[in-house]
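Here the structure comes first, spelled out in structure tokens, and everything after it is commentary.
A single protein chain has been removed from this complex, and every other one stays in its place.
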Amino acid sequence: MAMRYRKERLDRGIKVRCDDVFALSSYREVLYLAMPKVLPVAILLIFPLLKGVVGLYYEKALVITCAISLLALSWDLMASVGLISLGQALFFGAGAYLTGYLNYAFKLSPILTIPLGTIGGALFSTFLLLPVLRLRGVYFAIVTLTLPLLLGRFIDTTKILGGGEGISGLSPLPNLWFELYVAIFAMLVCLFGFRRLINQDYGLVLQGIRDNDRAVMSGAINIYRFKVEAVFIAGLAGSFAGAFMTHYYQFVGIPAFAMDYSIVPLTAAVLGGPGTFAGSVIGAFILVPLSEALRGFGTLRVVFYSAILIICVVGLPEGIFHYMRRKYHQFERRREIG
Amino acid sequence: MIRSVIVYGLVSSAVLALTAMGFSLTFGISGVANFAYGAFYILSGFLVWALLNYLKFPFVLAIVVTIGVVGGLGFVTYWSILLRVRGVVLSEVIATFALGVGILELFRWLGFVTYEFTLPSFIKGMVVIAGVPVDYQRLFIIGIALALVIFLYFFTHYTRIGLAFRGIAQNERTAISLGIKSDLTGALSLALGSAMASVAAIVILPLGIISINTGYEVLLIAVAVGIVGGLESVPGILVASLILGYAQVITGTYLKPEWMAVVYLAAIVLVLSIKPSGLFGKFKELEERV
Partner (left out) sequence: MEDGSILEVENVTKWFGGVAAIITVSFSLQRGELLGVIGPNGSGKTTLVNLLTGFVKPDSGKVIYQGKDIAGQQPYKVAALGIARTFQMAKPFYQLSAFKNLIIPLYSPRVKKLRGGKYGNRDDVAIDLLEDVGFERDSFVPYKVASSLPHGYLKRLELARCLALRPDLLILDELFSGMSMSEVAGTLPIIEKLNTEGLSIIMVEHRLKELFRIAHRVMVLNFGAKVVDGSPRQVMDSDAVKAAYLGDEDEG
């Protein structure tokens, strides 16, 4: 007769001891706890110095990865409130165009245009989304899907802001190091900032709105205000990505509202594990380099993203981050049953 | 000028209503926003084209097969993907959206991007109505749109499946307790919505070429009409189609056709700020459903 097994998961002893902070007793345990955070951050910070080793191409790819990470983090923050965005390009485009215009029309330096574009872009997109926030369910997804596409056409037809040609010849950023470190720093700030925010009492309210908005309302909390604030904060991250990339490319055009900036961050966040923030970044760091490598396949890459999305949503809803965390903190063994 | 605006406004409205109806039907019944709608529309176009040109099917047979296949695809989509993530809005939205984008971009990669892809019109020729020349195909679109509305009315009010649809739409729990199969109904609603995308594609596409970007456009139109009229309301869809249809023709006549995007944007922003659930929407903000 065939043996039957079941999988059993156990926390590693070190994890059990580390859960209470006072029990930290050796460097090994400190290392165990700090490693998952310190190691990736250290690698990221060293990466820009390795231009000679990895080459300019991958240095540049890192900047794009950071931008996509920011958009994915922004997506994840909204998803934590139960708002599903299908149009991260809205934030990206709003930030990008505002920054580009400020630089083109008023000759402001990037030091000013990027912060102004970030805040202005977030305000503009939040303002556009205000009415939808009163509704529940899929409305937010539907409207975010439409807005960036229509805004792109709007610019194309009205020929404002450079119309179809876009605005080129914008001020460059000082140098590659500056580009890399600003992008990495912004991403890390958002990653750790959002993770902290969501675990604070404020963040609990946001998660409560996702789980049961009525119960939050009957807790004397104005959920509308919280949704608006969450969208604004998420908008800041997304618009910063747009503002920054505008000066990085020294160009802004209708592609800023393109579907790519919506679907790639979405895929990254879903692949990495929604609600974890770290997952969004991991997802972006898998997808962007991969799609750089698959550049030759053209639009097949998008098909590939779609396939990942469907597979993840149906078969792997917890995402990579949870899987990695489980592997790190627990070991599995097979036990005979019955 | 004014006469042609009136006649062509009606044509545009019929096109919009026809385009939006399937999306709204599925949403109204099962609460699933089928973001693969535009992809199913384009898929239908290419399928008819392929059946006609490769397999040399007769036109009518090609149409019937296509509507059947695409409707079946909607059913399979529900059964194989949506059923597993039912109730999780996040997953439903992402899954249908990804499916749609995947299908469209696959076509693009396969090279379906040239101008050779057109569908034949049903009847060639035109008539002059009130001094305005209109071809038969456009009249046909108005006819089909009307026929579909009437069909839907009778279907949902007088047939068993139709009544089940309405039951599920109004109160899923009660409907289940009365022996209506919620999953089957959901799958059928997606099948019917997809089949309607297919019908819309077959009658509308002969007016132009089949292009990938039309797929995104169609989704955009369906959604825009839904937002303006109210997503699950049939009268809402009709009124919104009339408003947007005439707005489209008026801007096309007196401004430039490209300004349509501006009109859509303005209509959406306006409706959202006045009545976010749409003109005829009963979308609930609060009420507790017990």
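Just so it is clear, A and B label the chains in written order, and each chain counts residues from 1 on its own.
Following the convention adopted for this analysis, contacts are C-beta pairs under 8 Å (C-beta built on N, C-alpha and C of every residue); 3 or more make two chains touch, one makes a residue touch a chain.
If you're wondering where the values come from, they're calculated on a predicted model, not measured in any experiment.
Within the whole complex, the absent chain has one touching residue among A:Ile223, A:Met245, A:Leu266 or A:Val303, and that is A:Ile223. Note on the undisplayed chain: of the listed residues A:Val41, A:Leu108, A:Val189 or A:Val205, the one touching it is A:Val205.
In the full complex, chain A touches the omitted chain through residues 201-202, 204-205, 207-208, 211-212, 214-223.
We adopt the following convention: only the chains that are shown with their structure count from here on.
Note on chain placement: the centre of chain A and the centre of chain B lie 32 Å apart, centres being C-alpha means.
Looking at the complex, you find that chain B touches chain A at residues 27, 31, 33, 35, 81, 84-85, 88-95, 97-99, 101-102, 105-106, 108-109, 216, 219-220, 223-224, 226-227, 231, 256, 258-259, 261-262, 264-265, 268-269, 272-273, 276-277, 283-286, 288. Chain A meets chain B in the complex at residues 79, 82, 84, 86, 128, 130-132, 134-139, 141-143, 145-147, 149-151, 153-154, 156-158, 214, 217, 259, 263, 266, 270, 274, 297-300, 302-303, 305-307, 309-310, 313-314, 317.
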